[in-house]
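With one protein chain withheld, the remaining protein chains of the complex are depicted in position.
Order of writing sets the chain letters: A and B. Residues in each chain are counted from 1.
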Amino acid sequence: MSRLAKNKLLTFALFLVALQLILAIGAPLFAPYDPMAQSVARRLRGPTELNWLGTDQLGRDVLTRILYGYRTSLIACVLAVGIALLAGGALGLVAAYYRGWPDRIIMRVMDVLFAFPVMLLAIGIIAVLGPHTYSAAAAIAVVYTPIFARLLRGPALVLCESEYVAGAKAIGASDARIIFLHILPNLASVILVQTSLLLSAAILVEASLSFLGLGTQPPTPSLGLMLSEGRNFLQLSPWSAIFAGFAILFLSFGFNLLGDALRDTLDPRLRGQP
Amino acid sequence: MFRSALRSAMGAGFMVAAMASASAQVLEIGADNSPTGLDPHLITAFPSFMVVNGNIYEGLTAVDKDLKVVPSLAESWAVSPDGKTYTFKLRSGVKFHDGSAMEAEDVISTIKRVQSKEIASPLASRLAAIESANAVDPQTVELKLKEPSAPLLSSLATIAIVPSSVETNKDVLQKQPVGTGPFKFQEWQSNGFILLSKNDSYWQQGLPKLTGLKFNIVPESATRQVGLTNGQYALLPNIDAATALQLKGKPGVKLSETLELAYTLVGMNVSKPPFDNAKVREAVNYAINRQEIVDAALFGAGVPGGPLSPALKSWALDVKQFPCYAHDPAKAQALLKESGVSLPITVSMNVLPRQDVKDIAQVVQEQLNRVGFKVELKNQEQGQFIQDWRNSNFDMFASINAGSPDPDEYFYRTFRTGGSTNVFKYSDTEIDQLLDSARTMQDQAARKTAYDQVQKKLACSGPVAHLTYGTLFSAMRDKLQGYDVMPNRSLMLLRSATY
Partner (left out) sequence: MNRVLISRLIDLVVVLFGVSIIVFLMIRLIPGDAVAIMLGANTEITPERMAELNRRVGLDRPIIEQYLLWAGSALRGDFGTSLWTGRPVATEIMTHLWPTLELTFLSLVIGAVLAVPVGCLMAQTRGGGADVAMRIAAIAGLTIPSFWLGIVLILLLASFAPSFASLGYVPFSEDPLGNLQRMLLPSIALALPILANLSRLVRSAMLDALGQDYIRTARAKGLSERKVVYKHALRNALIPFLTSVGIMTGYLLGGAIVVEQVFAIPGLGRLILGAIAERNYPVIQATILVVTAGFVLVNFLVDLLYIVVDPRVRA
């Protein structure tokens, strides 16, 4: 693919993600209604001038709830992937830097966590914590931690072997300094790409969990929950479920495309490849 | 181990194939939930009840469509003048599905089974009044009571008669039920289906007309609806208004409806502030707009209701008799002011995880917040909800409960001081006295007067704000004849249905 097309794709992805982020952050400004305001008389309507995307089973505005739903989903997923990145990243770097028994123990534990299918471990964790947005976030964080640990340990190992780090050690730089100033910046592109891709996946997991009634709970607006509630009324008014489904798709799509485009642009090993 | 399990599972699969193709008259039913067991004395939840009640098992008595007690395995009965001795004449020629005859011994061991501590049946309290059971002859059973018990005949309808051989066995009936009913248990593939086949030696001549019932477990509402409209399922029993609305007018589909016994409620914990204050509870009742709940959550299919279902025509008071049922936010605010509790009143409300209850909770939350409450909804996972409910660990909760045909069955355990499901910790001497005396009364009119008083008192300042009684629907193919939805969700009418 030509460089130009690549840049266009990256720009498009950035635009898509930024747009949805702005909508989520500015939900109270943009949303035409109160997300909790019910109106039985106007429930389960299709798109009208008053409610652009229709209303749900309690007459709440679907557009408003989708905007707030973006917020819930993003908060949960950014939190989850953020924690996973911090925890997994730290563990991976420590393992790579110190080698020996810390490496063995950490990576064994990571192997065990990594062995679980994502949804299954998430469901198990929620069985313990109880269904809630933050339980879902915690579950996703636990599940993704080993991914970051494994991802960072490999390249970090190579970097630790490099003359460049050996040089830093020789002039007496502290371990923390070496990790933060010399190793981490070199891993930035890997981290950025993976974070974006995992955010995309996390959005789907969070939506699946909410769909199963294990994630966000009413009356909090959440995309997965809207789909889950809306599906009981599909033949009366499919709008709430349909639009919520599209919102999940767009959000997850945006991050995935961003990750994909970033990989093309940033990842030196892949540069020049199709 | 694995391999043999696999083989038996596949073998069972083949058997069903042969059966299903042999007859087109197995009624395909789309059920939403899988039962957790089929022992009628252990599992009382709706998914099990629907399968076993009146289909596999029968009691001495039965409750008909109008909730009246009618003879079933007992042909007739006589009550002594002091109301403490009941003599049941058993129907002759009744056989269990294993071929043995149903006799007085079986009835007696059934009662012992339900009462025994080892079986620990949740139905035990319904038979608490029975002191002893004796067989006068193989066809006659005599029950001696500690004190007269007005709800006994209605309670007996819920006690399935099982063979005496299983009296102390608590495992066998869970997976392999043996009853006297028109259908016998054939196969259960968990999360797949439960198959019942025709009981050829059923005591009622010419019944059942269907050759079998197949309960397909289909958790997704949209999927069940598609299954009914395309003719794969012939019956979706006991569905809510939202589902019924979606099926209304679909070609080949008809609906049957009734007002149901089950009620939605908001429970309040009277053992701690703010609901220890009767004025606050009354304010809740004034603040709630029950008609709005019916319209919003039940799609207009239902009625506002008091402590007893309007389906219980001989017992329930008209809600117009309860002053607090007139929606009056100003009055609610005034009451809160009088109560002296500082506003806003911050409380949490536990919510049973069901779509209708979740919707109702959201509506109630809005209504209460308008008069000075600050309600936080706690949507819990089923197990957690039950645990908190059992341990009285709540400020308020929103839920739906199955009702009973006799007022005592609900009132006594729920509102009597120390009652077994009085999780609200409600205690009121007047109510206690009324409940104690009403359950032993023989005179229907006097009993009615007592329960009228109970209803009036409980409606406005009791620990439960009763909300609504929904219309219960069943959706079925046009071809299905002779089945109607029943207020207690029993499918016993399927014995005379044809398809």
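By definition in this document, a residue touches a chain if its C-beta (ideal position, glycine included) is under 8 Å from a C-beta of that chain, and two chains touch if they have at least 3 such contacts.
All values derive from a computational prediction rather than experimental measurement.
Although one chain is omitted from the display, it touches the following shown chains in the full assembly: A, B. The chain omitted from view is touched by exactly one of B:101, B:135 or B:222, namely B:222. Touching the chain that is not shown, out of B:201, B:387, B:417 or B:444: B:387 (per the contact rule at the top). In the complete assembly, the contact with the undisplayed chain comes from B:125, out of B:125, B:369 or B:392. Listed for chain B, the residues touching the missing chain in the whole complex are 1-2, 5-6, 8-10, 13-14, 16-17, 34, 36-37, 43-45, 117-118, 120, 122, 124-125, 171, 174-175, 188-193, 216-220, 222-223, 226-227, 229-230, 232, 352, 381-387, 389-391, 399, 401-402, 413, 420-421. Although one chain is hidden here, its contacts on chain A can still be listed: residues 1-2, 5, 8-9, 108-109, 111-113, 115-120, 123-125, 127-128, 130, 200, 204-205, 207-208, 211-212, 227, 231, 234-235, 238, 241-242, 245, 248-249, 252-253, 256-257, 260, 273-274.
Keep this in mind: only the chains that are shown with their structure count from here on.
Those residues of chain A lying in contact with chain B across their complex are 36, 38, 40, 43, 57-59, 127, 130-131, 213-214, 217-219, 229, 231-236.
Of all residues in chain B, only 220-222, 225, 242-243, 245-247, 292, 295-297, 353, 355, 358-359, 361-363, 365-366, 377, 379-381, 384 touch chain A in the complex they form.
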